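In this view, the complex is presented without one of its protein chains, the others remaining in place.
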Amino acid sequence: MVMVENRHQALGLSDDQVLEMYETMLLARKVDERMWKLNRAGKIPFVISCQGQEAAQVGAAFALDREKDVIAPYYRDLGVVLSFGMTARDLMLSGFAKAEDPNSGGRQMPGHFGSKKLRILTQSSPVTTQVAHAVGAALASRMKGEEIVTFTTFGEGSSNQGDFHESANFAGVHKLPVIFMCENNQYAISVPVKKQLACERVSDRAVGYGMQGKTIDGNDPLAVYEAVKEARERALRGEGPSLIETVSYRLTPHSSDDDDKTYRTVDEVEEAKKKDGLFQFSTYLQSVNVLTEEKEKAIHDRVDQWVEDATDYAEAAPYAEPESALLYVYEE
Amino acid sequence: MVMVENRHQALGLSDDQVLEMYETMLLARKVDERMWKLNRAGKIPFVISCQGQEAAQVGAAFALDREKDVIAPYYRDLGVVLSFGMTARDLMLSGFAKAEDPNSGGRQMPGHFGSKKLRILTQSSPVTTQVAHAVGAALASRMKGEEIVTFTTFGEGSSNQGDFHESANFAGVHKLPVIFMCENNQYAISVPVKKQLACERVSDRAVGYGMQGKTIDGNDPLAVYEAVKEARERALRGEGPSLIETVSYRLTPHSSDDDDKTYRTVDEVEEAKKKDGLFQFSTYLQSVNVLTEEKEKAIHDRVDQWVEDATDYAEAAPYAEPESALLYVYEE
Amino acid sequence: MPVRSYIEAVTLALREEMQRDENVFILGEDVGVRGGVFRATAGLFEQFGEARVMDTPLTESAIAGVGIGAAMYGTRPVAEMQFADFILPAVNQIISEAAKTRYRSNNDWTVPLTIRAPYGGGVHGALYHSQSIESIFANQPGLKIVMPSTPYDVKGLLKAAVRSNDPVLFLEHKRAYRLIKGEVPDEDYTLPIGKADVKREGEDITVITYGLAVHFALQAAEKLAEEGISAHILDLRTVYPLDQEAIIEAASKTGKVLLITEDNKEGSIIGEVSAIIAEHCLFDLDAPIRRLAGPDIPAMPYAPPMEKFFMINPEKVENAMRDLAEF
Partner (left out) sequence: MPVRSYIEAVTLALREEMQRDENVFILGEDVGVRGGVFRATAGLFEQFGEARVMDTPLTESAIAGVGIGAAMYGTRPVAEMQFADFILPAVNQIISEAAKTRYRSNNDWTVPLTIRAPYGGGVHGALYHSQSIESIFANQPGLKIVMPSTPYDVKGLLKAAVRSNDPVLFLEHKRAYRLIKGEVPDEDYTLPIGKADVKREGEDITVITYGLAVHFALQAAEKLAEEGISAHILDLRTVYPLDQEAIIEAASKTGKVLLITEDNKEGSIIGEVSAIIAEHCLFDLDAPIRRLAGPDIPAMPYAPPMEKFFMINPEKVENAMRDLAEF
């Protein structure tokens, strides 16, 4: 067997921690896959996926303080919210739009995360608005003298929105403890990155906000972990925000309403699947003898069981009463 | 007398051309000064100034094709619009809000330039919207196969607006023939540049749009001329947009409604006046024997006469009829 | 006459106008190879090429703003907002710029720009893919807002919008896209922007509405006819500026008026319709001016029972019409 460098120990991650990371990535993937099946079976109207981005999401989330930090994720961030305490059941409740869905009580589409308890700011659909909220939360946390950072994510297409620019600049000027992570998955629906941005890397934009910018392999959770950890430390030292771009590939169509064959080839997608961060991480963990065959099987079984339970529970759960739609417009 | 390098000939500018540039700068300054006097005398309700930015404005405008190029200037650009054919009389008519004002027929405040005949896109007050219009005009001109560029300007504070980001990126992706010039005058009303931007230079933002960025001494019309000329040539060669930052200083309060003593010292302003591009250019022209004492006097006399005539004409001119306010909401 | 769906009428109108005038071009998110997420621009990229069917970066303010600049320069851009809900980042460009350009330049510059956007609910779109957004813009002189109900009107009004020398917000009900079909001639025709249209003549009650609800009202009218109730139905078609004359005429005709919108009730454009009636023909009325609208909650939730609770539907319309007739 070839000797592979143990990278996670060098980063201060224990074997248990990386296994937990792997399990979280797998759970995100499997919840997502199940959602597609449910959608194709006509049981839920909509899915939007994390597939291909779990490595970046979980790598980043584990670099944060998951008990204290605040996050403003975007719709693909199953891996992030699972790391922050959202459960498969919570996500399935959201997929089925049931009353018990902690994100919105079935009011929002799946992928619109939010939980005060878990410090996940509530999300909307118009892209990039959350970036400003993250900056606001960072400002408020610093005012209150709290030792935390705020972490926000968005797609590369969304990095063109005015709100990204205004928010990044605001954070730069006030040296706020916030981390901007752009999950570059090469497409904004059908539009490839070269028609979205003229710069080589999204991280090239960092200098315009006086902040550090880095582009990282988004299929490598440890590389993302390292970058986010460093950004977090800099933020806590008062050195301001960072912009981290993680490069990977969107393995599914944009959403269950999309047909990606109209704008990209099956070959291109198959090629990208070879670099899938989930399998790469599994291979790495095996190569450093952390993930044995039995362990892999145990993890898969556990995750499958969670997904199964979550689906059954959510499908059987009740909808909110129709008239409850009138509640919570204002404080009551 | 000390020998000074003849910089303008090296740039391909004739003596007559640089004298015309100087005269235009002086005219802008003197129109502006007169507007302040009229305001303080209670004759016009509002002024917003070009003072301190004439060198950059006129340097840039003369590098364009003033018979063909399209411009989307901002409210301080007296030097630009005078170079493009607006007259002192036109500007005074606008200052007095008279019917004959070619910009708006007295409908808009002074500083809101616009003239189809002169290819000056009509401007509004919300900052930075014109940047998108410039990009649109560049797109349309390229569609029509015309060999022109579009030129737009804005303040450094305004470079933080979402519209700057979205428009610059759009132009970068589509390699449009447009020049973005940021007139960095160190303040956005009372807010100094270091509280507006965290980057060192506004031009640091260019890389994020895959375009060339340059920071130029805005008190040196020849340096600005050179940069804009080069940007224009690149645009016409299909090499896309450029971002040029001209650094100077706002010599007046933000507007006639402002009191700059509340946020900056008189010393700071006096110090900046020493670098005033208008006087520097006069000194240069004298040193290369282009501007003689007689010529200087003749120019001053001519400019004074124009300002005088313009003021008299505009003051005596009639307002639009009150009911004419109802006209031109839609095509009639 | 060929029968076409509402969305086919959109595509047809765009194709014809692009053939007719090379200054017409399309810009928006995913409008190119993808043909739009609803496929309203399907086939146009293939027919007219990338330069005239342009995928833009994901930036609504720039889509509107670049469209405005291109329109000022003499082209006729048709900008697509992917969902009406996502027009909001472009509000400044639309209200401050497009709407005011002609006026502020004293008739010197104009913005012949059409902005298309799919609006409306009933498609499991939840809070941010279901909204009615017309009232946000329905107080902006210089702008026109067209909201057609039938494929025939779509074609004629969209072509008129593209040819208009003023900016037009053209709002298409996304649930109507494939649900509503109707005869659409192959010939070139336009319909006048600013004119409402009587979709059914009647004597007992007047229904004034627009968009998908026109069809609900027409269905209900058929049923009520069997009960001996005759409904007059006015389709506003242009919701800003309103066709005051047609509104006054329709209201006066029966003296009993029901106004319907899918939007939240308070502040919707039917409030203005009511005000016009109360101002001009109050003494012709035999009943209070009724309004049927969505509840005042932030658009409709995702869960089907709550979505259904929110949406106007044929039953709600029928009941409201019968109720009014019985007043």
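Letters A, B and C mark the chains in the order given here, with residues in each chain numbered from 1 onward.
Convention: contacts are C-beta pairs under 8 Å (C-beta built on N, C-alpha and C of every residue); 3 or more make two chains touch, one makes a residue touch a chain.
The model shown is predicted, which means the values in this text are computed figures rather than measured ones.
Within the entire complex, contacts from the absent chain reach the displayed chains A, B, C.
Contact with the omitted chain, checked across A:169, A:203, A:242 or A:256, is made by A:169. Here one chain is not drawn; of A:61, A:86, A:132 or A:182, the residue touching it is A:132.
Only one residue from B:191, B:236 or B:298 touches the chain missing from this view: B:191. From the set A:76, A:112 or A:229, the residue in touch with the chain omitted from the display is A:112, counting the whole complex. The chain that is not drawn here is touched, among residues A:17, A:87 or A:124, by A:124.
By the touch definition given at the top, chain C reaches the unshown chain through residues 61, 85, 88-89, 91-92, 95-96, 99-100, 103-104, 127-128, 135-136, 138-142, 240-242, 263-264, 266-272, 274-275, 277-280, 282-283, 285, 287-291, 296-299. Interface residues of chain A facing the missing partner chain: 70, 72, 101-105, 107-108, 112, 114-116, 121-122, 124-126, 129, 131-141, 143-144, 162-163, 166-167, 169-170, 173, 327-332.
Where chain B meets the missing chain, the touching residues are 45-46, 97-99, 104, 106-109, 112, 124-127, 157-158, 160-163, 188-191, 195-197, 257-258, 262-263, 319-326, 329.
We take it that only the chains that are shown with their structure count from here on.
Taking the mean Cα position of each chain as its centre, B sits at the greatest distance from chain C.
Remark: chain A and chain C have CA centroids separated by 37 Å (rounded to whole angstrom). A separation of 46 Å divides the Cα centre of chain A from that of chain B. One inter-chain figure worth recording: chain B and chain C are separated by 41 Å, centre to centre, where each centre is the mean of the chain's CA atoms. Residues of chain C found to touch two or more other chains are 57, 59, 61, 89. In chain A, the residues touching two or more other chains are 160-163, 195-197.
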